[in-house]
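Encoded as structure tokens, the structure appears first; notes follow it.
Entry: chain A
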Amino acid sequence: MEPLLSIRDLSIAYRVGTSEMLAVENASFDVPRGAIVGLVGESGCGKTTLARSLTRILADNARIAGGQAVFDGQDIMALSERRMNALRWREIAFIPQSAMNSLDPVYTVGSQLAEVLCRRGNLSRRAARRRSEELFEWVGIEAGRLGDYPHQFSGGMRQRVAIALALALDPKLIIADEPVTALDVIVQRQILDQLRELQTRLGISVILVTHDISVVAYVCDRVVVMYAGHVAEAGPMAATLTRPAHPYTMGLRNAFPDLASAGGQLTPIEGAPPNLLHPPPGCRFAARCPFAQPACTDTVPAPVTLDDDHVVACHRWAEADTLRTRAERSETWMART
Partner candidate 1 sequence: MTNPDTPRRAGRLRRAFAGLRLPLHDPLAIAGLAIYAAFIVIAIFAPQIATHDPTEILFTDDFQLAADLRPGEDGYIMGTTTLGRDVFSQLVWGSRSALVIGLTAAFMVALIGSIVGVVAGYFGGWTDTLLMRLADVAFGIPFLPFVIVLAAFLEPSIWNVVIAMALILWRDTGRVIRSQTLTLRTRAYVEAARISGSSDVKIILRHIVPNVLPLSFLYGSIAIGWAILTEASISFLGFGDPTSISWGYMLQDAYASQALSKRSYYWFVPPGLCIILIVSAGFFISRGYEKILFPKLDR
Partner candidate 2 sequence: MKAITAIGSRLLQTLFVLWAVVTILFLMFRLMPGNPMAAYIDPNFTPEQQDALMARFGLDRPLWEQYFIYLGNLLQGDLGESFFYRTPVTERILALLPNTLILTFSSLIVAYAFGILAGSYLAWKRGSRVEQVAVPVVLTTRAMPEFWLGMILLAVFSFTLGWFPAGGTRPPGAEYDGYWALYTSRDFLVHLTLPVLTLAIYSQGLPLLLMRSNMLDVMKEDFVTMARIKGLSPFTVVIRHAARNALLPVTTSFAIAVGYQIQGNVVVETVFSWPGLGRELVRAVSASDYPLAQGAFLMIAVVVILMNLIADLLYALLDPRVTRE
């Protein structure tokens, strides 16, 4: 089946002073229908910029520098502003990281739901009210709380409100930007379970942006690993996380408790991502990679498809199995000079 969204060679640039910086460069991946795709990476790797670009609402100093994002047969990046706006929220909705700041403090959550339902969904006041009650029931909040203001909800409840808001117009795609990052672990699970359940029931696709690979493992069908503006590795969740082919993914896996192999200890990846104003010429991970070779610092590795839609951008992709064994030992990550 044709994927819902197909991103090809997408680049997004930020103007910094007089120069430009590519926050996302030549990113390509697919979002199948009815799947949750995790977009994972350290902060500053471009995952949020990429996700936000799908709404075409970017920061003032950002622009789409090239590439396509074909959504349901049409390229989002080439649409006129009018046609793009018709798509927003009806087809592509958004769940922000902090619902506290993303809900308008001076309106009740009910009137913020009604705003979207009436102005964007062309529902009558009465129909909007019924729909709001239904949405609140779905996300597990009493309908009576529609009349409350955002600050009267707890963090987890606000996030549920944000989910209800995103589901309001039956979108095909929901972009969730770190939807559970600000919450404690138990609430995180509840919200993720809820999201998963609604997504399956309604057959929606979700792009879930997160820095937390355990969230990906918990809820995603597919995963896209980004590093310093590049897609390092992408593939089905189970295959990619159990048999990662990119050293960055291997390192990332070691750094999170739920996935570290039994008995293994948590090992952070030493160093910091490169400055994207002056990116290194070769593989962007080379400076932190324990397996880097001279070729790695010269040329950018081209993406290679392994099997099963599993794509990796690494010069040493053929040796992935051996590297993986070495990567499981924490000395590998510490013994570098």
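The rule we apply is simple: a residue touches a chain if its C-beta (ideal position, glycine included) is under 8 Å from a C-beta of that chain, and two chains touch if they have at least 3 such contacts; residues count from 1.
How were these picked? Simply put, all candidates are chains of the complex that A comes from, given by their letters.
Since this is a predicted model, take the numbers as computed values, not measurements.
Colleague: In this complex, work out which of 1 or 2 touches chain A.
Modeller: Selected candidate: 2.
Colleague: Would you tell me which residues of chain A are touching candidate 2 in their complex?
Modeller: My answer: residues 55, 57, 85-90, 94, 96, 98, 101-106, 115-116, 119-120, 149, 151-152.
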